[in-house]
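What follows is one structure encoded as structure tokens, with my remarks underneath.
Note that this complex is displayed minus one protein chain, with the remaining chains in position.
Naming follows writing order (A, B and C), and every chain is counted from residue 1.
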Amino acid sequence: MIIHHPLLGPRDSAEFVYLGAAALMDRPDPETASADDWHDYAYLRDNPAGPHRELWFHEGGDRSILIVTRDTTTHEITDVALARPAGAQI
Amino acid sequence: MHDLTPITALGGTSQRIDTVGDVCLTEMPDVALASVAARRGKEARCRAALKPLLNADAPPPGRTTANAPFESIWTGPDQWMLLADFTTHEDIAAHLKSHLADTASVTEQTDAWVCFDLTGPRITAVLELLCTIDLTWFETGDAIRTSIHHLGCFVICTETGQSVRILGPRASAGSLHHAITTAMASAL
Amino acid sequence: MQYSGFKVIKEALTGHKGWKPAWRDPDPKPHYDIVIIGGGGHGLATAHYLASVFDRHKVAVIEKGWIGGGNVGRNTTIIRSNYLLDGNEPFYEFSLKLWEGLEQDLNYNAMVSQRGIMNLIHSDAQRDAFIRRGNAMILNGADAEYLDLAQIKKEYPFLNFDDARFPIKGGLAQRRGGTVRHDAVAWGYARAADRRGVDIIQNCEVTGFRIENGNCLGVETSRGFIGAGRVGCAVAGNSSRLMAKAGMRLPIESHVLQAFVSEGLKPVLPGVITFGAGHFYVSQSDKGGLVFGGDIDGYNSYAQRGNLPVVEDVCEGGMAIMPMIGRARLLRMWGGIMDMSMDGSPIIDRTHVDGLYFNGGWCYGGFKATPASGYAFAHLLARDEPHATATAYRFDRFRTGHMIDEKGMGNQPNLH
Partner (left out) sequence: MTQTNRLDGGQIDRDATLSFTFDGKTYAGHPGDTLASALLANNVRLMGRSFKYHRPRGPLTAGSEEPNALVELRSGARQEPNTRATTAELFDGLSAKSQNRWPSLAFDAMAINDRLSNFLTAGFYYKTFMWPAAFWEKLYEPIIRKAAGLGSLSMQADPDAYDKGFRHCDLLIIGAGPAGLSAALTAARAGKHVILADEDFRMGGRLNAETFAIADMAAADWAAQIIAELCTMPNVRLMPRTTVIGAFDHGIYGAVERISDHLAIPPAGKPRQILWRVNAQQCLLCAGATERPIAFENNDRPGIMLAASMRAYANRWATTPARRVAIFTNNDDGHRTAQDLHAKGVKIAAVIDTRPDAQRSHDYEVLQGAQVKDTKGRLGLTFVEVAQADGSSRTVECGALGVSGGWNPNVHLTCHQRGRPTWDDGLAAFVPGGTLPPGMTVAGAANGALSTHGALQSGRDAARKALGLKGRAPAVPKAEDAPVNQSPFWYVQGCSRAWLDQQNDVTVKDVKLSHQEGFRSVEHLKRYTTLGMATDQGKTSNMGGLAIMAELAGKSIHEVGTTIFRPPYTPMAIGALAGRMRGKEFHPTRLTPSHFWAKERGAVFVEVGNWLRAQWFPLPGETHWRQSVDREVTATRASVGVCDCTTLGKIDVQGSDAATFLNKIYCNGFAKLAVGKTRYGLMLREDGIAMDDGTAGRLAEDQFVVTTTTANAAKVYQHMEFVRQCLMPDADVQLISTTEAWAQYAVAGPNSRRLLQKIVDADHDISNEGFPFMGCANITVCGGLRARLFRISFSGELAFEIAVPSRYGDALMRRLMVEGEEFDVTPYGTEALGVMRIEKGHAAGNELNGTTTALNLGMGRMVSKAKDSIGSKLSERPGLNQADALMQVGLRPINADHKVTAGGHLMNATGPVDAAHDQGYVTSAAYSPALGCMIGLGFLKDGGNRLRERLRLVSPVTDLTVEVVVVSAHFIDPEGERVRA
């Protein structure tokens, strides 16, 4: 697959490590979260057949973690963004 | 001055040079490296502080600068690798930190990497056996971090179609050297 | 109709006129005691054991396509019970015992071939882990055998002992492991269940569940509503899609696993061999093809196809351990959807909806489990209580912290 890196353009997916669903960014608030919240966060997945927001770590590249929106039935990628917004690039 | 004798990444006391046809692979031990990562919220100040060191703006993604005293490579968001002559800048990290102060995190990287220069008119035939870079558009000043035989490397175009610099993980210098020379024998 | 050598000869002499369809092609009835969704290995096995062991005959298996078209029709055919953890080992050993009597039970030759499986060992830490595993297997009543380098060389002289990057240091063998003709498993279970009155309904897709105040009354399908006392779901890679129709989110991700077969070759491999320092395992089919595989591609997918990096990774492993296969040709590669669970172990359990039961999360290990999975699921559907070997396969184990994590990879399904 080819992932269009927002900073580096098209890059081979073999340079990336797949980290799973982007929902993993929404870690429960340790102050308020219940045991169920933690269980659901850590263990339940939407696992959609269709567009899926997921995290790819560019280990063989610039070490950015990207939020990739990819259709799990066709592998078509419709959106890619940096998980951590960078400072001014230019 | 200390009295310890360094060895090169390939284990020699002098640089290793391999030639196949008109293409030459040269180990470059005298390269000092340091990583510069802008502190969160101080990206602009960091760039400003870099400018006099690079005699240029800090390079954008995928690009390099090649002016004295410090060459640079974009390595990540708000992050660059700076290069200098080891014989004059072995203290590169300390030197940069003194200029960049609290605008950046500076980390010595000199011996994290092995540096090879690959030169000659047919290097693209060699490179296309090593990495996924689209060499059609790989021009002077471009730099891409990619994988060569499972090794994460920086490939820097120093002269379009004529010369590249490859930075690879130092501990695997032997494997990287083997991969490149094998490709040279195969392609040339 | 009973199959036998004599029957084959008789038919041969009378122009094969007497062969009947292996299973009927019935229209769905308005209501069944038990409806099983998914005409794959697990669903069909469940139906067979419901009818043959638990005396349930008003049973239907509904399949959206053709039976045996899921992972039972696209796997690498390996059977084994070489598991480490107490939650798993008794279950897989039970499965292996069922395999051992399968032909006679089904009157169908699925070519269960116990040619043995050999896990190669390449480091001291790996040896410690495999010895612990081998002991767990024996303590659970299974068979296991530790082989040192000399024995490995004797049994597998064609492996790479000369210039291996990660030298072979030994191996853990399970002699009772082996391979099975995978399609025949689906057909054999289907035929056996059909002969006991189970309706196998192909080209019938489930579009929803009819659930009223917490009770599942049946399933809406492309061929109309089918009422059911109990509904069992066994749809492997499509588990999340199906259970979403019942409002459930599962501890499962769907991933693609590729498998490969070479051109037919004269016999070269005695049994199943797995490489311990890379992603490669291989066996040879009765037709002569090298059947091999490796790691999953590693990203969520329902596409039933993979990409080159993993194909190359698998073949690199193959050439590293078995450099004689370099000139053998890869004939075909394909992909299946794996229901990867959060701890790498399956789920056979009730759901929050009364009358709705779930069987899934088999990761890439579902084939070898087919008989026990069917048996245990039939037990649960018939008696509403888990089978003795499957008591750990509950949904709530993640809530309570009783994960069954053979690989120790944690809640990242693509690492199991």
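Just so it is clear, contacts are C-beta pairs under 8 Å (C-beta built on N, C-alpha and C of every residue); 3 or more make two chains touch, one makes a residue touch a chain.
Predicted model, so just to flag it, every value in this text is computed and none were measured.
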For the chain not shown, touching visible partners are A, B, C
Thinking of the whole complex, not just what is shown, which of B:25, B:84, B:123 or B:183 touches the missing chain? B:183
Chain A residues touching the chain left out here are 1-2, 17, 19, 24-25, 27-28, 30, 33, 35, 38-39, 42, 55, 57, 59, 63-65, 74-77, 83-85
Chain C residues touching the omitted chain (full complex): 3-5, 7-9, 12-13, 16, 19-23, 25, 65-66, 68-69, 73, 86, 89-90, 101, 103-104, 107-114, 122-123, 125, 127-141, 144-146, 158, 160, 162-167, 172, 181, 183-184, 187-188, 202, 262-268, 277-278, 285-288, 303-305, 307-308, 311-312, 314-320, 323-334, 397, 399-403, 405, 407-411
What residues on chain B make contact with the chain left out of this view? 1-9, 11, 29, 35, 37, 39-41, 79, 91, 105, 107-113, 128-129, 131-136, 149-151, 169-176, 178-179, 182-183, 185-186
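We adopt the following convention: only the chains that are shown with their structure count from here on.
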Among line, ring, star, complete and other, which one matches the pattern of chain touches? line
Between chain B and chain C, tell me the centre distance in angstrom, where each centre is the average of that chain's C-alpha atoms. 49
Chain A and chain C, separation of their C-alpha mean positions in angstrom: 30
What are the residue numbers in chain B that touch two or more other chains? none
Within the complex, which stretch of chain A touches chain B? 7-9, 12, 14-15, 59-64, 82, 84, 86-90
In the complex, go through chain A and note every residue touching chain C. 1, 13-14, 18-21, 35-36, 39-40, 42-49, 52, 54, 70, 72-75
The chain C residues in contact with chain A across the complex are 238, 240-241, 249-254, 298-303, 307, 309, 342, 398-399, 411-414
